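Just passing along the structure, written as structure tokens.
Partial view: only certain chains, each at its native spot in the assembly.
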Amino acid sequence: MATPLLQVEHLEKSYGDVHILHDINLTIATGSVTVLLGPSGSGKSTLIRCLNGLEDFQSGQLTFSGQPVTPNAKTWQQLRQKIGMVFQSYDLFPNLTVLDNILLGPLKVQHRSKAEAQEQAVKLLKEVGLADYQDAYPRQLSGGQKQRIAIVRALALNPEFMLFDEVTASLDPEMVRGVLEVLRNLAQQKMTMLVVTHEMNFAREIADQVVFLEEGHILEQTPGQQFFANPQTERAQIFLNSMDF
Amino acid sequence: AETTKISTIKKRGTIKIAVFGDLPPYGWVDKNGKRQGYDIALAKQVGKDLGVKVKYVQVNADSRVDALNSDKVDLVLANFTVTPERKQVISFAKPYMKVSIGVISPKSKPITKVSQLSGKNLIVNKGTTAEQYFTKNSKGATLQKYDSKTQQFNALKNGRAAALADDNSYLYAWVKNNPKYTVGIKHLGPNQYIAPGVKKGNKSLLKWTNKEITKLNNNGFFDKNYKQNLKPYFGSDVTAKDIVIK
Amino acid sequence: MSWTIIQQSIPVFVQAFWLTLKLSFYGIIGAIIVGLIASFLRYFKVPVLRQISAAYTEISRNTPLLIQLFFIYYAFPEIGIKISATAAGISGLIFLGGSYMAEAIYGGLQGVAKIQVESGLAIGLSRGQLARYVVFPQGLTLSVPAIAANVIFLIKETSIFTVIAIPELTNTALDQIGLYYHTDESLFVLVIAYAIILIPLSLALTWLERRARRGSFGN
Amino acid sequence: MAHSGINILFAGQNFTRLLGGLWVSAKISIVSLVIGILLGLLLGALRTLKNPVLRTILRLYLEFFRIVPTVVLLFLFYYILPKNFNVNLSAQIVAMLVFALWVAAEMSDIVRGALISVPRHQKEAGMAIGLNGPQLYRYVLLPQAVGLMIPATINLMTRVIKTTSLLLLISVMDVVNIGQQIIEANRQVYPNGAFWVYGLIFILYFLLCYPLSAWARHLERRQNNNA
């Protein structure tokens, strides 16, 4: 088997006295889509945030592209160029135009040439169907449009790995489709992704593997089709039932 | 508002007198919180002769006229210099003191003529005769107007101006303790008079006060007052004749 | 009230008016700079300097300008720091205003949503870049209404400069009263003068507050 | 000079007198704050109503007190109003009155700001269960707004306390005025007494205001954490 893109071993995370994540072990293969499922409060967001250093953790080892990650500010800042993340809440910088939002990372962090970065940004914007919005400010966009831009902003750094935390949860139902479309395309282009979502139909369609989390424990780590057809644990079965009301 | 006649004051049993609280030796407060000074002694005598209690209202220079006009006080005994402007808005009784303006400066750079002040900074104390005088005849000097004696003398010591103008009696007293300075100009302008202030139209109190001043002059009250309150402060450079009106 | 008297006093007041504006202007600019520096130190948790700036903030906010000026003007020369009355007035305003501005600015920085900081981190910005491109631009916009309120407050505080003999508006009015006793007229001109400066500012403040609330930045 | 400046503070009754002056400042602050805050609550609530006339009047009231410096207000109420109308109040009463009106004005703006930042759906939820106007304020809006306005209110308190340093202008025997008396009475004996006296006043003000500021900051932090 090829080197996995990301390997998590024995990760433990507490907030103060409260133990949130217990002995997390997780392998993510290059080019695969992992869907992270679990009830509310089970620790999905916390885990995903540990993976790009937005939360620090008490113990455990991360290995990215075969390199062990030393968790300090400097390493993370470097690594975040390779690990893109999109959140549930619309998080574009309201003081910058769409294009400036996208270019901030490539220009200021990666010090790339303006011409080249801009060319790429325009190309990406076209792909998500928002080529006309370069000079708009975030407040002029709908929620779905903002999320698509946020994805472009992350992609503009040419990451090797993308984290998505419920990126459609705050959207009007009619807006969801466009954003999922973008994720689906990424998966087809073999982007490695870790996705938290409540859109079960979408999860079923896209997941190479499913990780099921409950109360901070990984209960299952199963190939996607198998999980949806026949989850290994009873808890996951109950969860699945509750989702397609 | 209606003016307070002598009869009303007597009926009330108190007379309200505006005084200074921070101007030794005229009107000040000692370390036990008791009011002292030349003006205070006069106020006490007025109360005694009227047969009423005295209620002191502490004012600052800017608010002496308004204190009268808004009936906060019946009488002002607060180093109140008679000027034409003030005469238009209040009435003065007979003066009980005379002052003359002097100017002090460092001995190293003495100012002996007003013309030397041109283009320089001159310190005065707000509400004093010196301020009045130099506001009208500044002769090219820029005035710095301070609120209190401490402030003005501090400013002079800090070298913020070439000279300081004030009642000359003060200046003599001050240079005694500050030998680096000299009273370069000893007298300036005409003599000015300090008098009790009364609200305009308060004829009854004005008449009474005039009589009172005359009486006190005749019975030597002011000489005694001078010896008690001013002499210890001013020392021997100043004499009763420079201040008390005969 | 007499118009002749008002007219006669106009020239003196005009001078005082410009002086008040000038002192306010420098004082406020300085206060904003101090406020920026203090909130910068606090935001970046710069060791030692941050504690010093915190101590400064406490002293500045919890004592009256009157007393602050007194020390700057009358006491500092004793230890060899002598500045002109104008400079002392401006320094006092900066000393007082700096802490008020720091609170206003830091409050704005804190108002920047946590998600904004995190998404900045997520695209690899360093803390400095985060401050430069995300937190300060947004935070300063959020703090504009509070800064504007402080501007009004500080302009009014210049009325205390009378204690160090600066002939600004209030001092001039009190002096006119002491000299000529046209109290009504002097105060009337004084209020008009302040109104000319402060009414436009106050209207601007209302406008800014309304705009901030509507969230010109709202996502 | 043989006298060390610090002795000026302890000569005779000086220290007690200064504390007495501080008490006058504190008393005026407390009374005016209590009255002003209560009045401000009422005015602030009224300012959130739709009535344009009321709004304009209250807005003008606020602007007047915001624009006119306190010194002028004190002069106006102490000297000018008695002259033109027949009311004659003592200096302390005038000080309390002026400060209370000023506090009410500033407070009305704080209250209004807090009230309108209570989320709109809270008001609507109240209406939806049939609450009438006053009940909405009493049970829904005010209780939720109080938390939002406390820090700003405490900051206003320290400003009021600090502004009492201007009261000497209308003959109130506050701590600054008494300090001034002491300094001038001792100018010959203690030429540097001013620094000691003002230094003590500086510290006294700090001791009055600092606990309030610290409390405000504490509350603010707690609010940010809860948000």
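Each chain carries a letter (A, B, C and D) given by its place in the written order, and its residues are counted from 1.
As a working rule, a contact is a pair of C-beta atoms (placed from the backbone, for glycine too) under 8 Å apart; a residue touches a chain by one contact, two chains touch by 3 or more.
As the structure is a computational prediction, the values presented were derived from the model and not from experiment.
The displayed labels stand for chain types whose copy numbers in the whole complex of this file are A x2, B x1, C x1, D x1.
FYI, only the chains that are shown with their structure count from here on.
More inter-chain C-beta contacts link the pair C-D than the other of C-D and B-C. Every chain gets a centre from its CA atoms, and the centre nearest the mean of all protein CA atoms is that of C. The distance from the centre of chain B to the centre of chain C, with each centre set as the mean of the Cα atoms, comes to 38 Å.
In this assembly, the C-alpha centroid of chain A lies 46 Å from the C-alpha centroid of chain C.
Per-chain CA centroids place chain A at a distance of 53 Å from chain D.
Taken residue by residue, chain B touches two or more other chains at 63, 66, 69, 154, whereas all remaining positions touch fewer. Multi-chain contact residues of chain D (touching two or more other chains): 75, 79-80, 194. According to the touch criterion at the top of this document, the contacting chain pairs are A-C, B-C, B-D, C-D.
If you check the complex, the residues on chain B that touch chain C are 61-63, 65-66, 69, 85-86, 88-90, 126-127, 131-132, 135, 144-147, 151, 154-155, 158-160. Residue ranges of chain D in contact with chain C, taken from their complex: 63, 66-72, 75-76, 79-80, 113, 116-117, 158, 162-163, 165-166, 176, 192, 194-195, 198, 201-202, 205-206, 209-210, 213, 224.
In the complex of the two chains, the chain C residues touching chain D come out as 58-59, 61-67, 70-71, 74-75, 78, 110, 152, 156, 159-160, 170, 173-174, 183-184, 187, 190-191, 194-195, 198-199, 202, 209, 213.
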